[in-house]
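For reference, the structure discussed in these notes is given below.
The complex appears here minus one protein chain, its other protein chains still in place.
Going by the order they are written in, the chains are A, B and C; count residues from 1 in each one.
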Amino acid sequence: MATIKADKVLPLYRDMLRIRGFEGKATKLYEQGVLPGFLHSSVGQEAVPVGVSAHLNKDDYITSNHRGHGHVLAKGMDPVRMFAELYARTTGYNRGRGGSMHIMDFSLGIVGANGIVGAGVPIAAGAGLSFQVRQTQQVAVSYFGDGAVNSGAFHEGMNLAAIWSLPVVFVCENNFYAESVPQAYASRVGIAERAAAYGIPGVMVDGNDLFAVYDAAKTAIERARAGEGPTLLECQTFRWSGHFVGDPGVYRSKEEVEEWKLKDPVPRVRTWLESHGVKAGELDALEAEVVQEMDSAAERGAEGPKPDPSTATQDVYAPEGVAQA
Amino acid sequence: MATIKADKVLPLYRDMLRIRGFEGKATKLYEQGVLPGFLHSSVGQEAVPVGVSAHLNKDDYITSNHRGHGHVLAKGMDPVRMFAELYARTTGYNRGRGGSMHIMDFSLGIVGANGIVGAGVPIAAGAGLSFQVRQTQQVAVSYFGDGAVNSGAFHEGMNLAAIWSLPVVFVCENNFYAESVPQAYASRVGIAERAAAYGIPGVMVDGNDLFAVYDAAKTAIERARAGEGPTLLECQTFRWSGHFVGDPGVYRSKEEVEEWKLKDPVPRVRTWLESHGVKAGELDALEAEVVQEMDSAAERGAEGPKPDPSTATQDVYAPEGVAQA
Amino acid sequence: MRQILMREALREALFEEMRRDDRVVVFGEDIADPMGGSYKVTLGLSTEFGPLRVRNTPISEAAIVGAAVGAAITGLRPVAEIMYMDFLGISMDQLVNQAAKIRFMSGGQVSVPLVIRCQGGPGRASAAQHAQMLEAWFAHVPGLQIVMPSNPADGKALLKAAIRSDNPVIFFEYNGLYNVRGDVPEPEEDVVEPIGVAKVAREGSDITIVAWAGMTRMALQAAEQLQEEDGVQAEVVDLRTVSPWDKETVLRSFSKTKAMVVAHQAVRQGGVGAEIAATVYEEMLDQVDVEIGRVGAKFSPTPFAPELETQIVPGKAEIVQAVRDVLSRTARAVRR
Partner (left out) sequence: MRQILMREALREALFEEMRRDDRVVVFGEDIADPMGGSYKVTLGLSTEFGPLRVRNTPISEAAIVGAAVGAAITGLRPVAEIMYMDFLGISMDQLVNQAAKIRFMSGGQVSVPLVIRCQGGPGRASAAQHAQMLEAWFAHVPGLQIVMPSNPADGKALLKAAIRSDNPVIFFEYNGLYNVRGDVPEPEEDVVEPIGVAKVAREGSDITIVAWAGMTRMALQAAEQLQEEDGVQAEVVDLRTVSPWDKETVLRSFSKTKAMVVAHQAVRQGGVGAEIAATVYEEMLDQVDVEIGRVGAKFSPTPFAPELETQIVPGKAEIVQAVRDVLSRTARAVRR
């Protein structure tokens, strides 16, 4: 924790709690059968998006994947409208059209969760191209899992970002499994090592250590903003739940899961905060407050109206006017 | 030239001459307007397929690309039937259905030239899978250019071959251009360096040095046969002609082309042979004989009948019988 | 006869064919044990047949199909799985430019005996990227065969046929059928149904409903409802193979009923229904007194919200409605 100021840690801790709280609540609701579709929980991986987003501005962009709640919360999404989307209500971010796997908010630079593994990589490169062409200081962050790095889209997108020195940071959440397939089965090498194939920096950090992620992301994002091109950042972490809510996860041993739970990223930050003078009571209150926030967000999300069936085919095409420059 | 016996060089020299002779004749015919379709010449790159094929048996397989004449000649194709295919005659390898870009002979393990850049890589992995499952000693060689290594198919196919330790050798003919795009523009790193991303050996050799190719291919092919998995072999070479016959090649300087012509792989072998006691007269005779062979092959190829229009839709589907095990 | 689930029937076909023929290999994402496939259709295969013949793959849909092509033309009979039909876009080049064309391009030298199994389809609030029916793309590609069974017996018998076929087959399993139970002959009987042959799933005299996969099931339910509520006898032709499709059976049924609805879950515009309807008009215009009903999804991606999804994607109700529309027009046509 070389570079972060102590007073900045508390809000980050809060962000981590909020992700865990959101996922916990959403999981519970899903298990109760009130949320349609699929749900992928990111519990255990909270340090990654929080450590990365600490360096992002509102006008920076992110692409996400199927396990996107943490990414988008850390980028600033409102849990009320997220829950509303999970409930498929018109008050949701996507007006109930997208759901968990496609949650988007362009006003926050959130290009969207994505149901296609790997697809966000070239899209992030394209966002980087925009910033480069318009000569802004924006960056694009692309989040994906260890499973995505074996897709052609990953390869093509990484290479394009590299040769054009685009302002993109590729953040791989290596949680060691893609559904049931171990990372070490699907590739002979580590994720960060793949950066060498594109001539860009590849950095591996403990993704359960907020400070490590924070530092590595800072370097990578500053590098991107400075026009020095992309970085591949591998954050080693673990998903506590099954691949989706309901997956018993028979492909992992209990011991492995338990071992990772001991490396829980959340209490590590709490311990640090306590040792830096934050009172336990204050932290307890914060934790309670977040649980409260998510309960209430879920409730308010559920209050939104269901879409009017007559609007089903809206927004397939943009209206064609006389376009102006 | 550590590993090859002197008496084996003469036939390899002859193979190189035959490729050059074939390409020269085909180019001339194409320029005369008697061959339909497109034509891609491999003049300047002859040492690569000859050095590789020296280690291949008839039942080994190759996948090739659009610039495939050298690959398939070195694997044993008959120039008469090749010319017949270029002329689109029924006596051609593909009965006039394929042409230069799809020339195939499964009895020689030639899976085919391919019009889709990069597509041969996963197909070669699949052939390797066959050999591994059936526990034969066969290998598959996949030839492709420097342009192909930026395709998703390359990445996915390489990775699959690596994790399954398939008996495949990936031979990249790095001729420094993909049509007009320089290799150094399209990627920040060299080709062989990409092997690191798959945890397999990456070897770079002078592709205009028959002996260097021969040695490197020997190691890679033996490794594959021994069940130790794939190798990525980068052979640096140059195409003398435009991308296709007729391309003026405005994207390369005259000097660059002339410089590479000085590194012509053919006379390098001739010099070696002469210094190892082969008479100049014998070599002159061989050269004349090959020119002769190709002239006559082209003539005989042109004699084949044109396809009967009524047969146009043959062979879209295999006949469905009661399949047997 | 014993009754088993669609997923069990498909699994049996895989076991039986792997036992029968050493050349059959199976690979795809998460198909090996202990996962045994996202929908458990391959459960147990890797345990019985071992890691040489049954393998998980990385998330590499282009390479999965490419490797299947390479294996098929060198002597194996790969059954590769693409987890969702929606992901076939990633494999498209290998499917269309390689698998479908190699035999033809080679001048008939080689065949490409592979099967691509995939599942998916609408009806589960899976949103736009996990609910598509894309058979129309592949029906437009010479060289491919598209099999889409509607019940456990056909699922098993047609998967066996697909594995034994010397041609590349896309074998599509509609997710909504996995838990459907049906009569399936004993393994010893080794029942194999021919590819390219439709089946009259229900006889009727008033109208023909042509459907496949999940829509056949809904068509049968629609036919029941029509019988009860309208006294209409609908004949249901289960196409089973979408390409090549069985024109004769469809035309034969039409020449009996003189009215038709063709129904699919795929988008209506450019769907396979257009080809079938156009063909019936072309071949039997004399006998067409009333427009053929074409049921398909509205021109929109699939929405997440269940209320919207049912608006976009048709089901039993839309089939019933289409039949009623056609028959009411018939009445008018007759009156004219």
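Annotations
We adopt the following convention: a contact is a pair of C-beta atoms (placed from the backbone, for glycine too) under 8 Å apart; a residue touches a chain by one contact, two chains touch by 3 or more.
A quick note: this is a predicted structure, and the numbers were derived from the prediction, not measured.
Checked against the full complex, the candidates C:T74, C:Q109 or C:S243 give a single residue touching the omitted chain, namely C:S243. From the options C:L52, C:V200 or C:A274, the residue with contact to the chain not on display is C:A274.
When the full complex is taken into account, the listed residue touching the unshown chain is A:A127, out of A:A54, A:L86, A:A127 or A:V149. The chain that is not drawn here is touched, among residues B:N57, B:S107, B:Q137 or B:S180, by B:S180.
The omitted chain makes contact with chain B at the following residues, 36-38, 88-89, 94, 96-99, 101-102, 114-118, 147-148, 150-153, 178-181, 185-187, 250-251, 306-307, 309-313, 316.
Not every partner is drawn; the one left out touches chain C at residues 62, 86-87, 89-90, 92-93, 95-97, 100-101, 104-105, 127-129, 134, 136-137, 139-143, 243, 266-267, 269-275, 277-279, 281-282, 285, 288, 290-292, 294, 299-301, 303.
What chain A contributes to its contact with the hidden chain is residues 61, 63, 92-98, 102, 104-107, 111-112, 114-116, 119, 121-134, 140, 152-153, 156-157, 159-160, 163-164, 314-320, 322-323, 325.
By definition in this document, only the chains that are shown with their structure count from here on.
Relative to chain A, the chain whose mean Cα position lies farthest away is B. Closest to the protein's overall CA centre, chain by chain, comes C. With centres taken as mean Cα positions, chain B sits 45 Å from chain A. The distance from the centre of chain A to the centre of chain C, each centre being the mean of the chain's C-alpha atoms, comes to 36 Å.
Across the assembly, chain A contributes residues 150-153, 185-187 that each touch 2 or more other chains. The set of chain C residues that touch two or more partner chains comprises 57-58, 60-63.
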